[in-house]
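The structure under discussion is supplied below as structure tokens; questions concerning it will follow.
The complex is shown incomplete by one protein chain, all other protein chains being positioned as in the whole.
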Amino acid sequence: MKLTTLLATTAIAMALAGPAYAEMKIGILAPTTGSEATYGQDMANAVNLAISEINAAGGVLGEQLSSVIGDDGCDPQQAVNAASKLASSDVVGVVGGYCSGATVPTLKIFGDASIPFVITGANSTKLIPANPGNAFMINSTGNDQVAKAIEYFNSVGAKSLAIVNQGDAYSQDLADLTKKDWEAAGNTVLAFEVANKGEQDYSAIVTAIRSANPDAVFWTAYYADGGLLIRQLRQAGYQGTIAVGDGSNSPELFSIAGSAAEGVIGFSNPIAEFLPGAKDFIADYTAANGSPPGPYAPLAYDGMHLLATAIEAAGSTDPAAINAALMDADYPGIAGQITFTPENTLARSNFVVLKGNGGKWGLAQ
Amino acid sequence: MAQPRSNAFNNIIAQFDEPWKRYAAFAVIVALLLIAPISLGPYATVILTNALLYVVLALGLNVVVGYAGLLDLGYAAFFAVGAYTVGILTHTFGLDFWLTLPFAVGAAMIAGVIIGTPTLRLRSDYLAIVTLGFGEIVRFSARNMEITGGASGISGIQQPWLFGWHINTPFEFYYVFVVLAIIAVIVSVRLQHSRLGRAWLYVRHDEDAAEAMGIDTVRVKLAAYVIGAIFGSISGAFFAVNLGAISPESFSFQQSVLILMAVILGGMGKIPGVILGAFIVVLAPELLRDLGEYRLLLFAVGLLLIMLFRPSGIWPVRGK
Partner (left out) sequence: MTIGVRWGNLCMSVFDIFLQQLVNGLVLGSFYALVALGYTMIYGVVKLLNFAHGDVYMVGGFVGFLVLSVVAPMVGPGWTGVAVSMVVAMIAVGCLGVVIQRVAYQPMLNAPRLSILITALAVSLVLQNGVLTLTHGQYQPMGADLGFGGVNLGLLFISYNQMILVGTAAALMIALELFVSRTQYGRAMRAISIDKDMCRLMGINVTAVIAVTFFIGSALAAAAGTMAGAYYGSVWYFMGFLIGIKAFTAAVIGGIGSIPGAMLGGLILGLLESFGTQIPGIGSEWKDVFSFAVLILVLVLKPTGLLGKSEQERM
């Protein structure tokens, strides 16, 4: 009895220890459950699409790729568990990261395990100082978004702004940065409000904004509550410009805000349908998943290809070599050229300005 | 009623009623814990560390809920106090971690008094909501203030040094938490059998009678909060340096509920049950990962079933 148990346990342990055949594992860190699940699922799909393309072309260094998903649920604690799981799954690299607040604590884990981490969504500036050196952000950071936003507000002659965030790491960071740069340019912030998640009634904020009557309102948080705020602003009669950040670039914004979202401005990383080189990607993604790619799919797709290219360039799975290859990367992604600054952030701004038109996003002229 | 199930459990539990058997079981478990990281690998180590963290937290809440009968729905506030005290003092002011521990304990005591005092004359329903309110107040304060790092929290917290030994790998933190958990168990046991523990028992059963007997219910209840707070705060302190980064999301109502579930699922007032509850609460999501979004629902249903069919939790309290 004991011997059989021992043998059985050993067999199971060996099976769990990983396959002996040539296969390289890539970790995907994304919120596949929770409030941001649509984004997370979307990212995972895009990475898997990239992996299937790479495998069809012969794999990386002669080996086929497979993916392991770490679900961070947009929650820091869960993210830590997911990251630990990935770190101990013998992954060669990790692609993903959407919620900045959840991604920050994972940096240390991947850093300690020396696993290269290509961050395709999270872009809070708080990630930069926490980066142990092996994480690479391919989504333009908050700094770039603020620059784009201010550029736009200037272009429409706005002089006063109301900024509303949701009290989470990403939106608060974006709001603070915007306020700082906006005021430094000599303009005014007439209202700086926080909408608590779970509240549906923003009437106090709406009244404050209406009474201050700024030229524009900038919502820096996610789409679900952004939709509510836009609706309530328009219902209350606010007529100025309403702009949202890239956490609200989901098409779902329109179903929640309804007709109030007409003309809303969005600052976003490139959505697939506006990318010149993404036609094939859209077709392949839709064929594989039954629905078109979401806003963060192109970046996740690029991130996987970037990692694969770096591993090839490094010639081995040695983390230091992959790191060096990533630092020198000059990769033509479908979302734009990818090169890195010394801080491992994207060397150019990939933000575009969108405008709500007929119930969906279009490029603002 | 689920009679067959309870009988089976009863039989297993009945095996451990003699003290020597319990000590032996405890020793075996500690031995297993000590060799676990080596045999199970880094991922399991991280999960087990988490479980041990919840053991300490659950034992702390058990003092408040299980011993003193005060339904605290905002226990995460004490957890936050410890974590942020350490985070701020080490990161912003550069203090050594071990020096910050007395501050964490002090802050916990103050928090325990602040949160406990308004609830002294309240009945359990109101007490529950007030403590919930305090939990939320602490979380919002952590989110809104600059000194706590706002919504992004505090990151880059340095790992501690102990006589030249730098505690910074999951492996090393695991053993630190094993020690913490053992201390927590010992303290809980001593408390239960102390005069204070008996006073809590009387107050829990009939407060007016306890007053008549000469027990100072105010001091006794506050003592429960303060001691529970200290457990929570110490957990928070080590949580902060283990993770290296803390943010307000870790101290939400959901966290308080999770700790409460650990206390109840295992059995209020009974230490082995609470430990079991903590392991259930941490291990189940990892083992049931495939069930994804059903996890929380299963916990909730489990909690409801236990309350309906076994009001004293999985592990019954002998001689209520």
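Letters A and B name the chains as they come in the text, with residue numbers starting at 1 for each one.
Please note the rule applied: a contact is a pair of C-beta atoms (placed from the backbone, for glycine too) under 8 Å apart; a residue touches a chain by one contact, two chains touch by 3 or more.
Remember, it's a predicted structure, so these values are computed and weren't measured experimentally.
Enquirer: Among the options A:Glu151, A:Glu183 or A:Asp201, which residue touches the chain absent from this view?
Expert: A:Asp201
Enquirer: If I consider the whole complex, including the chain that's not displayed, which of A:Ala44, A:Leu65, A:Ala158 or A:Leu190 touches that chain?
Expert: Missing-chain contact among the listed residues: A:Leu190.
Enquirer: Who touches the missing chain here, A:Leu61, A:Ile128, A:Ala224 or A:Val353?
Expert: Within the whole complex, the residue contacting the unshown chain is A:Ala224.
Enquirer: Contacts of chain A with the missing chain: which residues?
Expert: Touch with the absent chain occurs at residues 33-35, 37-38, 167, 190-196, 198-201, 203-205, 207-208, 210-213, 224, 227-228, 231-232, 234-237, 252, 255-260.
Enquirer: Name every residue on chain B in touch with the hidden partner chain.
Expert: 65, 69, 71, 73, 118, 121-126, 128-130, 132-134, 136-137, 140-141, 143-144, 253, 257, 260, 264, 268, 293-294, 296-297, 299-301, 303-304, 307-308, 311
Following the convention adopted for this analysis, only the chains that are shown with their structure count from here on.
Enquirer: Quick one: report the Å distance separating chain A from chain B, using the average Cα coordinate of each chain.
Expert: 34
Enquirer: Please output the residues of chain A touching chain B within their complex, sorted ascending.
Expert: Residue positions touching the partner: 32-33, 71, 75-77, 80-81, 84-85, 87-89, 100-101, 104-105, 108, 112, 124, 126, 129-130, 167-169, 171-173, 176, 194, 196.
Enquirer: Which residues, counting only chain B, touch chain A once they are in their complex?
Expert: Result: residues 41-43, 46-47, 50, 140, 143-144, 150-153, 155-156, 169-170, 243-245, 247, 249-250, 285-286, 289, 292-293 of chain B touch chain A.
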